[in-house]
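One protein chain omitted, others in place.
On to subunit A.
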Amino acid sequence: MARAVTTRRKAVNTAIAWTIGLLIFFPILWTFLTSFKTEAEAISSPPAFLFFDWTLENYGAVQERSNYFRHFMNSVVISIGSTVIGLIIAVPAAWAMAFVPGRQTRNVLMWMLSTKMLPPVGVLVPIYLIFRDFGLLDTRTGLVIVLTLINLPIIVWMLYTYFREIPGEILEAARMDGASLRNEIIHVLTPMAVPGIASTLLLNVILAWNEAFWTLNLTAANAAPLTAFIASYSSPEGLFYAKLSAASTMAIAPILIIGWFSQKQLVRGLTFGAVK
């Protein structure tokens, strides 16, 4: 009897999970399908789901007009650069907070998080002026710096949550064996926290890849990543939905593929410590 209930509940849960999953995935699927339609088919009502004349003309038009590779390389450099620098700063910070907490550690953590509560546009002009004076406008370096700073609180928080799960005794044992602080972090803590660091890295690469406010506002022609590539196909006076869909598909495909292959780490990273 108990088993029957469990099986039924499982089936219901599975059905709910699939429904939610499909609902969330549907806009991406629709974007993908629209990218193979003509502009007239893209706005047709009722809309055609699969039975239309599939065409690659939108991808051709996008390739002809934009330098996809330059935008793609900018996205890669900016997202990986900001994540790696963020990790280099955050690992020692999270170690200190997790294993040698002071009286103000909680407050510091909360303060770091509070920076995420400020609407970015509120600091746009000061940051723009600083960037102008330091010659950082429209440079990859500038964007790596700003995205590192923006994502640092999240990186520190994620790593802190991970490190707290690692028994302090192991680190103590390493210290007893004469390991220096540097060796303790690099050779003892880091290998044990690799799954956590990997999921933090992945999540931050995705966040940096999708970041659209700063990447649009601090770039012009040289350092503009794929967010600017998508924004160049949106139009309030003209129906270019099929081309916009093709540009969007090209922009999200790389990160979607990475996410697909690393979903285990991602899910683990996002749910770690949620159930005790």
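Rule of thumb we're sticking to: contacts are C-beta pairs under 8 Å (C-beta built on N, C-alpha and C of every residue); 3 or more make two chains touch, one makes a residue touch a chain; residues count from 1.
The rule we apply is simple: contacts and distances are computed from a predicted model.
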Taking the list "Protein glxC", "ABC transporter permease", "Extracellular solute-binding protein, family 1" or "Sulfate adenylyltransferase subunit 2", the UniProt entry for the undisplayed chain gives the protein name "Extracellular solute-binding protein, family 1"
Given A:52, A:72 or A:128, the correct residue touching the omitted chain is A:128
Have a look at A:9, A:65, A:187 or A:264 and name the one touching the chain we're not showing. A:65
Of the residues A:23, A:50 or A:220, which one touches the chain left out of the display? A:220
Considering the complete complex, identify which of A:43, A:56 or A:186 is in touch with the unshown chain. A:43
Per the touch rule stated above, subunit A touches the missing chain via residues 39-40, 43-45, 65, 124-125, 128-129, 132, 137-138, 216-217, 220-222, 224, 228, 231-240
